[in-house]
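Omission of a single protein chain aside, the complex is shown with its protein chains in their original locations.
After this line comes subunit A, so read on.
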Amino acid sequence: MGVAVEVSGLSKSFGSQNIWSDVTLTLPPGEISVLLGPSGTGKSVFLKSLVGLLKPEKGSIVINDVDLVTTSEHKLYEIRKLFGVLFQDGALFGSMNLFDNIAFPLREHTKKTESEVRSIVLEKMEMVGLQGAEGKLPGEISGGMRKRAGLARALVLDPEIILFDEPDSGLDPVRVAYLNQLIVDLNAQIDATFLIVTHDIGTARTVPDNLGLLFRRNLVMFGPREQLLTSQEPVVRQFLNGRREGPIGMSEEKDVAQVEAEMAALEARGGDSHNGVGPKGASGGDAVPPQLTPTEGLPERKAERRRQERVARMLHEFDEGTQEAIRASLPEDLLTRADSGAFEPTRGAGGRHWAPEPDASPSGSTATAVLPRQGGEG
């Protein structure tokens, strides 16, 4: 099972420019999470902070009881072996062919013989569908192949946490669909914790267990996918529907009066459901589409049952629309247990809804994966 990543109160600035502040979220072990956000809200900076390439000024990132923000350089290199990261362009080493690129981590970190390295590399290359391309140089192949090769390299050390920086950028919709299926299949096979940073709404609607949205230097919301997909928060609605009307402007922010006028005009036209299809997989309405499942023949995702239990535990914390959507996704036995109150409320457990905490005191803070909306309670 993958490991959890607990981020709390994280803030990052470059010079006097604040990128985001007070980001708190928990990536539950083995689940797939997607982080959305308009361009320039520091999503890539967040990913780089997670692997310790950038040092945030405040807050903590706890993995296996080690705080990445304050730990030593030496420890950091150890922790990083838990990570696999897929960079935007694959970040392959330009001077090596694909085989050597993918074999690189194995040759550096393990004492495996060349024949063992060869069998592992070929297995991972087959996993991402790159058989026969071993001898190619990164400059000779397409962007999609580079991404898949980058993914194979990220997988080769059997990581516990895999981070994807915009896996869909520069790919056509069919390849994105294949890549999304590959991500779900991988999750079923290796049960690692996944975090995907993307702009693609289609991916965000169908792939993840959890969704988050960064906007205006804050994490607007992070929680189970149903929570964001059914949310009435204007920023979330605007982003998921891919429309111009709403608080997100071309250059960061808009003034309030203009937003109100736009929203009124939108309502007059019949709201989102009459808004047609938006770019990048965005579409009108707020339906929660079914999640992608692993290809037939692969094992079931172990995270699925874990997540269902976790979500059933926190069911009481959501508003009605979200609860309804979640209920539709839960199996009978968990629903009856949730309704009969067999699940203790897990308040104060620091958002760790995936494991019952025996000593969780109900008087603790109402720490959940839900963040306060901007401008007080919405």
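Going forward, contacts are C-beta pairs under 8 Å (C-beta built on N, C-alpha and C of every residue); 3 or more make two chains touch, one makes a residue touch a chain; residues count from 1.
Please note the rule applied: contacts and distances are computed from a predicted model.
Undergrad: From the names "dihydrouracil dehydrogenase (NAD(+))", "Phospholipid/cholesterol/gamma-HCH transport system permease protein", "Mono/diheme cytochrome c family protein" or "Anti-sigma factor", which one matches the UniProt record for the unseen chain?
TA: Matching the unshown chain against "dihydrouracil dehydrogenase (NAD(+))", "Phospholipid/cholesterol/gamma-HCH transport system permease protein", "Mono/diheme cytochrome c family protein" or "Anti-sigma factor" yields "Phospholipid/cholesterol/gamma-HCH transport system permease protein".
Undergrad: Based on the whole complex, identify which of A:G94, A:G132 or A:G297 touches the chain you can't see.
TA: Of these options, the touching residue for the absent chain is A:G94.
Undergrad: At which residues does subunit A meet the chain that is not included here?
TA: Output for subunit A: 11, 13, 15-18, 21-22, 48, 51, 53, 77-78, 80-81, 83, 85, 87-89, 91-94, 104-105, 108-109, 150, 153, 157, 217.
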